[in-house]
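All protein chains but one are shown in place.
As written, the chain order gives the labels A and B, with residue 1 at the start of each chain.
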Amino acid sequence: MISKLHNLGRSLMVVGISLIVGLLLVILMSDDPGDAAKAFFLSVFSNRFYFGNLLAHSIPLMLTGLAASVAFAASCFNLGMEGQVYLGALAGTSAGIFLSDLVPGAIGIALMFTVSFFFGASLASISAILKIRTGVSELISSLLLSNGIVLAVDYFVEGPLNDKASGLAASISLPAEFRFSGLMMPSSLHTGIFFSLFTAFLLWFFLFKTREGFKIRIVGKSRTFAFYTGLNTDKLLFWAMFLSGGLASTAGMIDVVGIHGRVMRGFSSGYGWNGIAIALIARNHPLLIIPAAIFFAYLESGAQIASLEANITPEFARIVQAVIFFLVTAEALVPKHLGRKRYA
Amino acid sequence: MSKPVLEINDLNKTYDTSGAKALDGVTLDLFSGEITTLLGENAAGKTTLMKVIMGIEKPDSGSMVFKGKKYLPSGPHFANEKGLGMVPQSIKVVDRLTVIENLVLGLRSNGKNIRMKHYRECVRELMKKYFLQLPLDNEVASLSTGQRQKLEILRVLQNSPDVIIFDEPTTLISDREKEELFEIIAKLRSQGKAVVFITHKLREAFSISDKIVVLRLGKVVFSNSRYKTSIEELHELLYGGESCTLSVQLPTSDESLLRVHEVSVEGSSNTEAVKGVSLEVRRGEILFVSGVAGNGQEELLDGIFGMRRILSGRVIFEGKDVTGLRPFELRKLGLAALHYDRDNIASCRDSSIRDNLLVYSLSNGKWVIEEKKHVLSARRLLCDYGVTFGEIEDPVSSLSGGNLQKLLLAREISCEPKVLLLGEPFRGLDVKSLESVKLLLTEAKKRMAIVAFSADVDEALTIADRILIISEGRVVYSSDVRPGLSAPDLRKYFFGATEGLE
Partner (left out) sequence: MLEAIIRDTIKNSTPIVLAASGGLLTEVSGWLNIGLEGAILSAAFFAVVVSSSTGSVFFGTLAAITVAMTLSSMIFFAVRYLKANLFVVGIAVNLLSVGVTVTLTYNWFLSKGTVVFSGSPRPVVLSLDFLTGSGFGWLNGLSLFDLSAFVAPLFLLLFFKKTFTGVKLRSCGFDEESAFYSGVQVNDLRFLAYIGSGIFSGLAGAALSIPMGAFVSNMSGGRGWLALVAVIMGRKNPLIVLLSALMLGFVTELSVFLQVATEISPKLLLSLPYFASFIILAISCGENKDKRFKDW
């Protein structure tokens, strides 16, 4: 119990430090620090549009956060989420284009999500199989695959699936009935948020209340123990990565169905990396992923607004994220035993 | 008398995890040209004391003075530089490096600035001086245990330290190597070094030391010159009036449950740790596989239980070939094991007591975990097996060694396997837990066959039905336990294989 509180305290501290760093950066970079800081921290809450966009942004982040946390729960590093996001979006959208006029909207959306899930899951499974069979670190293999896939998806979006009429680097649009309906107009918030919230709850139930979730957590805590104790570690690792890849790709799909209606080049502004940070801040707890994702969406939206209103490049949010990555796993950040006896 | 080289004043040390007091106000002086023997049972604090001297563990309080200066070691490196060296209990050499490279690791830097080529000459001279011959360019993985220990001794001696500590050096080597070791130690004394020799064997202590110090539960209970004491007095101090009770039960003959046929098991880095071992065990009997630790017992357990590769031979379980099956397949069939490594493999430190205890019933239960039922059964089991604990959700690392052992036994026995393999079931248990564990095992064996792997022959004799001794990966002795069979008799076989070959 103490260690849980300790972890939570550390997360909050990291969040605090990162906000301070963000503030410092804004002050350093802007000609008018007061306005810029206000734009970064407060503008998000100033109107429905901004706030709705913040929530919309948190929808895919929750999913990648959940995806990362499943992998982490089994002590796997799924660094390929960026690729899974794109592949999932592309595969699901292709299915949607193919199915248009064939099935009614709800079924179409369900099918699109299913297709997208399986594509992303298969991509992650390749890394899992490689790890199980040959011991190649899933960290690097998933990353290589992902980097390649992102470029390949770009090719499809700019080539075979391109919507030539629009002149954008984007695919053909999905029919309107295959889209989520919007909430809080004119912002881009959509009903997909319920999907994300429900998924978080489902994953929490799976990891903490079911047999298979228990097994995955045991594998994550100590693989030798799990193996010795009679768990099929290979299989469990595989399923954890499978689930992680699938969840990551639904993050891509939900943005397509909810916001853009098509796959666009570079639509995921680092959902994959952010997902990892979110899972780390939430200490892998699926329900804590929700506030962590909203916090990240807040950071990103704040940076976007600051760039619009105060002439700051939004990439400075990356630096803030890097600070989070630096500190989030640091165990010594909050000393466990304050005032431990010194060597006399 | 001259001034001591190393003065140890009132050291105290309590371990965080178990809360056990390892050192309790230890005060000790070491003199040049004197061999001091530290005697004591397991967990008496001998090794902790040495770790504190080398700077591996930091004491909670107390101080040390080395050659008249305050001495605050920060690690083995620091101790090396100052002029203290230790040959650790479990052998610490890097398998993947060659002998000479391993020697480099321990070379102190404030000596002369020597080059690799020059260094080889120095090492040769050193080997000649102490009659320790080693193949310098061989990978350490190919060396025998005895050779590895020689390597460690050389690694320490090359710095010509003033204080040299040998931590239980005689447990891993043969009688002949022991003689050689004693010669080296005598030589070091004549060179005016202060030698610390740690052992729990009385006779050894008596044969070479000048001063004998007895530790018990972290306290120095005796410290005197060897000539002013007797073996009897020390025996009394160490073991009290305790006598060995033999309770022999005739094995109920039943069908053979587990048969291991000519099995060879892979050791570390492509060596063969177990070489063609056969054994058989029936329901209702306890078979002890004994011998000096590190001679292939651990690997045999790992091999049978599918955690290490079997190179040749077969494992037959209830007439079915189970060679090379993995633990999850074996456990389904009814073979269970308690692993040697209790902290890292047999238990999961970060998980709760409940999860560690119920890992089988949880992972073979219903899809949705039935919390209430499991908490109840966990409490019942813990109560039945007399495990003392705080909260059922506390991490398992909060348990003491004895309680952890009981918890793990509870877990393994409660899933009612047909054959139970036990790695070092008695390690680290206090007398009370020892008795209760023995009782548990004699109770359990009515329902299953038990194979225990333990270096502790004395304890083995009290509950085993049969004993098998392994040396250098081969079975050198096998017999039913019968009245009159004594531990010293059995120990003769411990180095049987090596003696026979030479």
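The working rule: contacts are C-beta pairs under 8 Å (C-beta built on N, C-alpha and C of every residue); 3 or more make two chains touch, one makes a residue touch a chain.
Small disclaimer: the values here were computed from a predicted structure and weren't measured.
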Sole contact to the chain not displayed, among A:29, A:97, A:197 or A:294: A:29
Given B:77, B:187, B:379 or B:447, the residue that touches the chain left out of view is B:77
Specify the residue from the set A:180, A:204 or A:273 that touches the hidden chain. A:273
Thinking of the whole complex, not just what is shown, which of B:65, B:97 or B:237 touches the missing chain? B:97
Where does subunit B touch the missing chain, residue by residue? 56, 75-77, 79-80, 86, 88, 92-97, 101-102, 104-108, 116, 155, 268, 302, 306-309, 326
Give me the subunit A residues in contact with the hidden chain, please. 25, 29, 77, 79, 130, 133-137, 139-141, 143-145, 147-152, 154-155, 158-159, 223-224, 227, 273, 276, 280, 313, 315-333
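Definition applied: only the chains that are shown with their structure count from here on.
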If we count contacts the way the header does, which residues on subunit A are in touch with subunit B in the complex? 1, 3, 209-212, 214-215, 218, 221-222, 224-232, 341, 343-344
What residues of subunit B sit close enough to touch subunit A in their complex? 58-63, 72, 305, 307, 326-328, 330-332, 337, 339, 344-351, 355, 359-360, 362-369, 393, 395
